[in-house]
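Left out: one protein chain. Kept in place: all the others.
The letters A, B and C name the chains in turn, as written, and every chain counts its residues from 1.
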Amino acid sequence: MSDIQLEEILIGAIAGMLAGLRHVAVGASSPVPGAAALLARAKSGTVPRVSVLGSRDNNFFTDGGKELFDCAGQGRIDAFFLSGAQIDGRANINLVSIGDPDRPKARFPGSFGSGYLYYVVPRVILFRLEHTRRTLVDKVDFVSAPGVSEPNVYRPGGPYKLITDRCLFDFDKAGARFVLESVHPGHTVEEIAENTGFEYDVPASVPETPVPDAETLALIRGPVARQIAEIYPAFAERVFGIAQAA
Amino acid sequence: MSDIQLEEILIGAIAGMLAGLRHVAVGASSPVPGAAALLARAKSGTVPRVSVLGSRDNNFFTDGGKELFDCAGQGRIDAFFLSGAQIDGRANINLVSIGDPDRPKARFPGSFGSGYLYYVVPRVILFRLEHTRRTLVDKVDFVSAPGVSEPNVYRPGGPYKLITDRCLFDFDKAGARFVLESVHPGHTVEEIAENTGFEYDVPASVPETPVPDAETLALIRGPVARQIAEIYPAFAERVFGIAQAA
Amino acid sequence: MTDMLPSVEALAARIPDGAKVAVPPDYTPGANALWRAAIRRGVRDLHLVGVPVFGYQGDLLIGAGCVNTAETSAVTLGEHGLAPRFTAAVKAGTIRTMDATCPAVHAGLQAAERGAPFSTMRGLIGSDILARRSDWKVIDNPFGEDDPVVAIPALRPDFAVFHARKADRSGNVWVGVRRECMLMAHAARDTLVTVEKIVDDDLIADETTAAGTIPSLYVTALAEAKNGAWPQAVPGYYGADNDHLAQYAELARTEEGFQRYLAETVLGREAAE
Partner (left out) sequence: MTDMLPSVEALAARIPDGAKVAVPPDYTPGANALWRAAIRRGVRDLHLVGVPVFGYQGDLLIGAGCVNTAETSAVTLGEHGLAPRFTAAVKAGTIRTMDATCPAVHAGLQAAERGAPFSTMRGLIGSDILARRSDWKVIDNPFGEDDPVVAIPALRPDFAVFHARKADRSGNVWVGVRRECMLMAHAARDTLVTVEKIVDDDLIADETTAAGTIPSLYVTALAEAKNGAWPQAVPGYYGADNDHLAQYAELARTEEGFQRYLAETVLGREAAE
């Protein structure tokens, strides 16, 4: 199994979080979540609908830029993916800046739809491929969207899992804390502790993140890779060796 | 001039109220106002746009049933027409019912867009072909939309004129009263008083409503009649003798 | 995702008694074949929402005793005059009316479409429409000063029901510029549609048709129903059957006449649909 790549493990793990859902939406610039959603659809038929922003074949919206958000507000999107330049221990995410927002040390693109989708989509999966104390921090510098809200705030949605290049966290809504769920092959519980800037819970026993079985791997490298190449040709070439169209 | 019909006088008079406007909209079931708007466009080129609901050739909306109202809210409609089963002396209009609305003596179709358009369209022209004490009343039984509003209520629009089969009233916004402006040929100031259920002002001298000149009449009976026949074939046949398409 | 059903009867079976159902005005094709099936099935206590008004289809349902509430800006048969069964029911006090004004219906549906609790709108203040709608509220515009504005709560029908010209085999439905059908479908929990024909093309794949298409995500169930809007018009397919509508308007002026119409045109029509 040494030839299994990190991306394939992540795709397999995320697909497992989507089983049984009706509609999964994936934002722009999200090749791994996109592939995971396509895998979930290919595996089970239990995710009949996948919307990938920026895709030609997997984007059926006909009401302009607002439709994704309207659709989420109507309760028709079950899962979405968000990231953060910083993510903190209460699952607050920062997509804006480091330091004073008016004269920041670093400035990122901006919050996109997170200030809404994080509140209304039931399963928001946080995805961050750089797992360091720089990105996973005690407290974000700017809250694009909070992980938890006061009880009187309308909040049917919120963080469900956080997956990084080292491990998978579950989010405990009641305690407003992450819980280490599994560690990817080749990584350790101690290494996670060293590289995480926020406090989190560690159960007595932490399993290894499962790697995709042969059948799943064949799906990932076959139909899923071909479909994702339409949207993310550079990603498909790098990970799956699919040559880009001229 | 004895062959000039009432409808032609009304069409000519209303067209005069529309001179210089950019966009006149006409609701469904309004053949005389529709013809007046088309005449205003034909005469002067000063009304470049006429929207007639229910028309194929004169309805350019592409955003569904809401667009007319959005368009008015944006300030892009300068004039519109409303009627009333009852209209009272403060220009309140009733399109709903006579008596207790829950067990009415008479019930009409309903308020349509009047509860909005009467407030936001600058020149709302009231049009009622039955001028009697039954229709022009002291106080309407149900206010679909009021003629005037409290000073703190957002009200860029409102009543501009009231035209009936007997006469034309101007509306004095400050005084919240109608003023007799002209009497149609063949009718008298005394007859108006007998048949009007509300109080209104009468100037020392009340002119006769002008009849269309020969050139205008040719426009009404020619291109305007042909255009209105597309939308209101029965009206065009009755008034202009244009045979309905099979 | 869309259930492709074999008949209007199967579609009508989806509408339970007491459902809140949004229907289009008469200038947009109504799902009349479906409604005839629903009447035959004996559906009761519907809360009809006119978007923003309704006509023949609602008058028929009211006359057949299927409706307990009419939430609408108007009820009209257009050039055929007043809607006689609606008028009679209101006068007899056998249905509840929730009178609206057109943009308020759109405002409520748009709040539902957006997942927002309410929309605000100008107008209405000082009217008896507002005075009688205890479900609407006047609030202060927080961006103004002493500036009252009407708040219209999200209007989320249980069902949107209409007829369209075509759908594809995935359940995407082309409505062209009849965009109120798209708003209804976005706002409603479930949407039931009849179409003149089901086509083999993918209506979403070609952007020219996609621009007027409701994606199947919003379409719960669908059936082909040729002439499904009769006696109303379907642009590009057939015009309104004005002789029939005039006859309806005449017969429906009395309860006896309406019952004769119902027996001949609705109850006796099952085999044809």
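Note that in this section contacts are C-beta pairs under 8 Å (C-beta built on N, C-alpha and C of every residue); 3 or more make two chains touch, one makes a residue touch a chain.
Quick caveat: nothing in here was measured; it's all calculated off a predicted structure.
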Who does the absent chain touch among those shown?
A, B, C
Which of C:122, C:163 or C:186 contacts the chain that the document leaves out:
C:122
The one of A:115, A:185, A:210 or A:223 in touch with the missing chain is A:115
Those residues of chain C that touch the unshown chain are 103, 107, 110-111, 114-122, 137, 139, 141-144, 147, 149, 151, 153, 175-177, 179, 207-212, 235-236
Chain B positions in touch with the non-displayed chain are 22-23, 48-49, 60-63, 66, 69-76, 120, 154
Under the stated touch rule, tell me which residues of chain A contact the chain that is not displayed.
28-29, 54, 61-67, 69-70, 73, 95-97, 101-120, 142-146, 149-150, 152-154, 234
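The definition used in the following text is that only the chains that are shown with their structure count from here on.
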Any chains in contact with both chain B and chain C?
none
Centre to centre, by mean C-alpha position, how many angstrom separate chain A and chain B?
59
With chain centres defined as C-alpha means, what is the inter-centre distance between chain A and chain C in Å?
40
Check each residue of chain A and list the ones that touch at least two other chains.
none
Chain C touches at least 2 other chains through residues 182
